[in-house]
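All protein chains but one are shown at their positions in the complex.
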Amino acid sequence: MYKVKVSIVGASGYTGGELLRLLLFHPFVEVKQVTSESYTGKFVHKVHPNLRKTTQMKFVSASELETCDLVFLCLPHNSSQNKIDHYKSLAPKIIDLSADFRLNDSSEYEKWYGHKHAHPELLKEFVYGIPELYREEMKTANYISSAGCNATASILGLYPLFKAGLVEEDRTVIEVKAGSSEGGNKVNDGSHHPERSGVVRSYMPTKHRHTAEMHQELSFGKNIHIHFSATAIDIVRGLLATCHVFLKNDLQEKEIWKVYRDAYGSEPFIRIVKENDGIYRYPEPKLLSGTNYCDIGFKKDEFSNRLVVVSAIDNLMKGAAGQALQAFNIMYGFDERAGLEFPGLHPI
Amino acid sequence: MYKVKVSIVGASGYTGGELLRLLLFHPFVEVKQVTSESYTGKFVHKVHPNLRKTTQMKFVSASELETCDLVFLCLPHNSSQNKIDHYKSLAPKIIDLSADFRLNDSSEYEKWYGHKHAHPELLKEFVYGIPELYREEMKTANYISSAGCNATASILGLYPLFKAGLVEEDRTVIEVKAGSSEGGNKVNDGSHHPERSGVVRSYMPTKHRHTAEMHQELSFGKNIHIHFSATAIDIVRGLLATCHVFLKNDLQEKEIWKVYRDAYGSEPFIRIVKENDGIYRYPEPKLLSGTNYCDIGFKKDEFSNRLVVVSAIDNLMKGAAGQALQAFNIMYGFDERAGLEFPGLHPI
Amino acid sequence: MYKVKVSIVGASGYTGGELLRLLLFHPFVEVKQVTSESYTGKFVHKVHPNLRKTTQMKFVSASELETCDLVFLCLPHNSSQNKIDHYKSLAPKIIDLSADFRLNDSSEYEKWYGHKHAHPELLKEFVYGIPELYREEMKTANYISSAGCNATASILGLYPLFKAGLVEEDRTVIEVKAGSSEGGNKVNDGSHHPERSGVVRSYMPTKHRHTAEMHQELSFGKNIHIHFSATAIDIVRGLLATCHVFLKNDLQEKEIWKVYRDAYGSEPFIRIVKENDGIYRYPEPKLLSGTNYCDIGFKKDEFSNRLVVVSAIDNLMKGAAGQALQAFNIMYGFDERAGLEFPGLHPI
Partner (left out) sequence: MYKVKVSIVGASGYTGGELLRLLLFHPFVEVKQVTSESYTGKFVHKVHPNLRKTTQMKFVSASELETCDLVFLCLPHNSSQNKIDHYKSLAPKIIDLSADFRLNDSSEYEKWYGHKHAHPELLKEFVYGIPELYREEMKTANYISSAGCNATASILGLYPLFKAGLVEEDRTVIEVKAGSSEGGNKVNDGSHHPERSGVVRSYMPTKHRHTAEMHQELSFGKNIHIHFSATAIDIVRGLLATCHVFLKNDLQEKEIWKVYRDAYGSEPFIRIVKENDGIYRYPEPKLLSGTNYCDIGFKKDEFSNRLVVVSAIDNLMKGAAGQALQAFNIMYGFDERAGLEFPGLHPI
């Protein structure tokens, strides 16, 4: 059977490494090249030691890239957009895992990212990369921009409620608890283990860039403002978004169940997690390490119209590499779960 | 110099042990008896191994309690209230660390704790135990009810704003990230290390009992509703309350600084933590382990009227034993910091 | 294609759950029944929440067990041996993951386990379950006794050296650093998160039962004594065995490389990990979570005849369920890696 030939640009980072791991076990993919400027000529397992014995690939420089069927771009933000023409010349299809093509409106880049976009005319060519929202568009897309991790968890948690117009949008408060891998593989003073260990660090109380994606995907034509904060905690992978929304009308939990079931009942990677007893009553990110699941749960406040929605993902999987591969599978008509079957570990 | 003779009822628990540790080093206190029914006759360092070589005290049964100057009650909730007459007969002063006498309105016990209060007529005799709010009352008080840990952090974080009427009270959303010691020293399925380790567990998305204390102390005569949730994370000590409040009028950060400085400028145990650079820009609970500080910081959202207030404490210290000792010092006219000088460790 | 029908007895524990996870994705296996007395009638994902959406199986009581092709026994130690006749009547093949049939010499059970073995005559029917040592025997075996986790790491680390007679056996000192999942899923005072978190706990400085397996497999006809200790640290999965051995003759690292390469060069689940630079120069258990690898590295002391061998595994995988499945694959002539392809995560 023909295997899709893909290359990964920026494969020495965490999302690039995770994507490589997934692709090496994908039944219909051949990984052609993986690039890294810092590690050119080195074995990939030098950087990604989990891949020892799995592959003998070496990194090449981006300048050595050859044409292929699809290029995954795993570069830092504000890198892809400057060379996008070059990547387009290398492959007819691109999945970009950076933020560079996530926002449809170029003025939002100025507001949230602080600089003008290099190619605003291309923004409309990219499909926003959450399959549960844009599955149909992905089937015929050539360019996909994979969604931000905090945005993915928040949007998936709230999408059915916002779409149905059930909540007072502007009262929404979301707080994400995030792990250290979200910051990437570059060391800094704040990532030094004695300083980073045990933290409950309010690292982005306001102005988190992923808020722009939430506004874009949850506005449904309105002008909304979501109140987002992020707190860093002592985990490596995973995030939990706790979303406080306020219902316009008094709904019972049974009715909310129905809203979520209707929206996600047939989704392969969404599980509604809400139990009355046991240890794991709500979504728990540690169970999702290495998986592509987004687990969503909720609890209605008995004393008010607040609904607390909790949404968990592995930031490197459903929040990055896994979701990109899910989109890839849809683009090529493969089983959406191909290469993404790992169910997660317990205990962990 | 005369030393105040105190006893601790329920001294084998975490708050009782922490209180004992503090009192053993207090210059004006003599610890007379410490009780435990499970460990009667055993050395206290059998249960609190940090006290090896510090004391050779043994636990006695509560039935052996003798009269003393002051009794600290460190019992599980719903225990003190049933025997309060007995404890009153043993000592003229009582500091209760449980929830039993925190709420002024007995109907609130029915709403949040699910049972009638055994002695509603006594509720008014107890001063609510946050010194920053009730210092004057404490000076002449005989009975103090120490505040809940989540309540302490939340109330101290928001008190100046609510008192000044600066925020839309009912839009307030608070999310606490809490450690495992908050659950006490009794093992359960959820506290088993393989299950509890690495969690980001939405253990109380709604209906947390400490909410009642927040309503009581932040209402200022109004009928308010605060939207509170608590998430358990993989730390033992410490909590961070992230409080999202919405300003009625557009205030600059400079003006908010002034509000906090006016309220807390001379407080020995409150620090305003807000820096523009460095690793520790906002309050960080790990730095507070073993200290009685409440660190408070804030950030105004540039794009809305939201103000994010973050407030950190050690739940066993400022959230329990430390705050109780601070109140004790006030009752007796001692330096408020006596026995509470430990500044915390770094790194940790 | 015919699928082997297997059942798991004691499937609510950690090793049983991990085995179930693996078997559900095995291409040539059908899981027929899984038993639990505590959870009879409950969904398996109630206990193993990672299996939500993967299976709708429910636990049955062991009394409901039907005949099948092979039974995996995941019971506590000293359980299998008392009912082994019953299990033999249910299936022609058995893989026992407990310690009950690991030792060939019944007197060793009295020495290390403190009780007489119920069926000493059956000990010789069981093949000791480390495939790298007994692959040929496994091909025709009906009964396999899967090895202990600490024993597996230690034996695999030292086997080539002991077999070649290169070390002074009785000077060997092994120290294992172990995670909390090794203690199973039953909660106890020592596993309570506030007490277990952050520990470096010398929980078994002497007399660890797995020592008996090391003696059995590393003696090669001699009477040897290995000095083993185990320390519990704050991880959930994984263990590292640091083995200090003393070389009879002065060997260069190059020669030691050759010994290991000759022994393990074609082994699918052993990797020699020894690098001169980078972060991951020696085996690291966290990289092995969910994998069946045993990573082995070594360092010769320049100033003495000591050789330090470090050996890492996931205690629930290569130390339990994974190794049992590897043996299963050999028994049935399947690819040894079937169902065990997961390469592990990075970062984690």
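We call the chains A, B and C, going by the order they appear; numbering starts again at 1 in every chain.
By our rule, a contact is a pair of C-beta atoms (placed from the backbone, for glycine too) under 8 Å apart; a residue touches a chain by one contact, two chains touch by 3 or more.
The shown structure was predicted, so the numbers you read here are calculated from the model rather than taken from an experiment.
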Inset, instruction - Touching the absent chain in the whole complex: find that residue among B:Pro76, B:Pro92 or B:Pro347. - result: B:Pro347
Inset, instruction - Using the touch definition up top, pick the residue from A:His192, A:Lys248 or A:Arg337 that touches the left-out chain. - result: A:His192
Inset, instruction - For the chain that's not shown, point to the residue among B:Arg209, B:Arg237, B:Lys300 or B:Lys318 touching it. - result: B:Arg237
Inset, instruction - Looking beyond the chains shown, say which of B:Arg21, B:His117, B:Lys177 or B:His192 touches the absent one. - result: B:Arg21
Inset, instruction - Determine and list the chain A residues touching the chain excluded from the picture. - result: 14, 179-181, 185-189, 191-194, 196-198, 234, 236
Legend entry - In chain B, positions touching the absent partner: 14, 17-18, 21, 24-25, 46, 48-54, 181, 185, 236-237, 271, 273, 275, 278-280, 284, 287, 289-291, 293, 341-348
Inset, instruction - State which residues belonging to chain C touch the missing partner chain. - result: 171, 173, 175, 177, 189-190, 194-195, 197-202, 205-207, 225, 227, 229, 231, 233-235, 238-240, 242, 244, 279, 281-286, 297, 299-304, 306, 308, 310, 312, 347-348
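Keep in mind that, in the parts below, only the chains that are shown with their structure count from here on.
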Legend entry - Chain copies touching (chain A, chain C) - same or different residues, decided at half shared: same
Inset, instruction - Could you please state the distance in Å, as a whole number, between where the Cα atoms of chain A are centred and where those of chain B are centred? - result: 38
Inset, instruction - Please work out the Cα centroid separation of chain A and chain C, and write it as a whole number of Å. - result: 36
Legend entry - Where chain B touches two or more other chains, by residue: 189, 194, 198, 234
